[in-house]
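For this view, one protein chain was removed and the others were kept in their places.
The block that comes next holds chain A.
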Amino acid sequence: MKSAVIVFPGSNCDRDLAVAFEAATGAKPAMIWHRDTELPDDLDLIGVPGGFSYGDYLRSGAMAARSPVMQAVAKAAERGAYVLGICNGFQVLTESGLLPGALLRNAGGHFVCRDVALTVENAQSAFTSRYDAGEAIRFPVAHHDGNYFADADMLDRLEGEGRVALRYTESVNGSARNIAGILNEAGNVLGMMPHPERVIEAAHGATDGRRLFEGLVEGLLARA
């Protein structure tokens, strides 16, 4: 099983995500610099990590989305590789068009940094298969631009197609319909603002995030 984590200037959750990938897959992920134009062959899983890529210049994720490596990520997603974008990674995925909508400044204007309660809305996806539908879990969030926006038609479509993977149980940042994470149409790309990689070991204080990575690996093994 081959995984990779994309590293942009300003990424700061890349190593945490690498630890989570390694714990789940048993192998170290390749760390891919943003200027690279090609990814290793046959990647199964690609992580787009949190942080402040390019200093959030212009819009969060805007510059990273246009970096050479993201074209390679889009190609990999097209052929079915799993792509997981967390926090700034979610912003990069919406800016690059791999996921619909946009992430606006938090409605309250404040940076939100705390644990939040989430509901697993879709437990059928490759990313959430180890959770129960409707299960309540807690992940940390740490973001300034997590306010998910899409027009009403797109929101209805996301809901109707089961593409809202995770939802906040209360308003955290003003997100439309309290959306915390969404899937692409094919179900192999997930973007989410909360950080599952920060809750995978007992020493983190909670392990709710571990099953996300384990479920992905299980799915990949079943697919192979």
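Rule of thumb we're sticking to: a residue touches a chain if its C-beta (ideal position, glycine included) is under 8 Å from a C-beta of that chain, and two chains touch if they have at least 3 such contacts; residues count from 1.
The rule is short, and it goes like this: contacts and distances are computed from a predicted model.
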| item | value |
| --- | --- |
| Undepicted complex member, UniProt protein name, chosen from "L-serine deaminase", "Phosphoribosylformylglycinamidine synthase subunit PurS", "ATP-binding cassette domain-containing protein" or "ABC transporter permease" | "Phosphoribosylformylglycinamidine synthase subunit PurS" |
| Chain not shown: contacting residue from A:S53, A:N106 or A:N188 | A:N106 |
| Of A:A30, A:A62 or A:A142, the residue in touch with the unshown chain | A:A62 |
| Candidate in contact with the missing chain, chosen from A:T25, A:N147 or A:N188 | A:N147 |
| Chain not shown, touching residues in chain A | 58-59, 62, 66, 94-95, 100-102, 104-109, 147, 149-150, 174 |
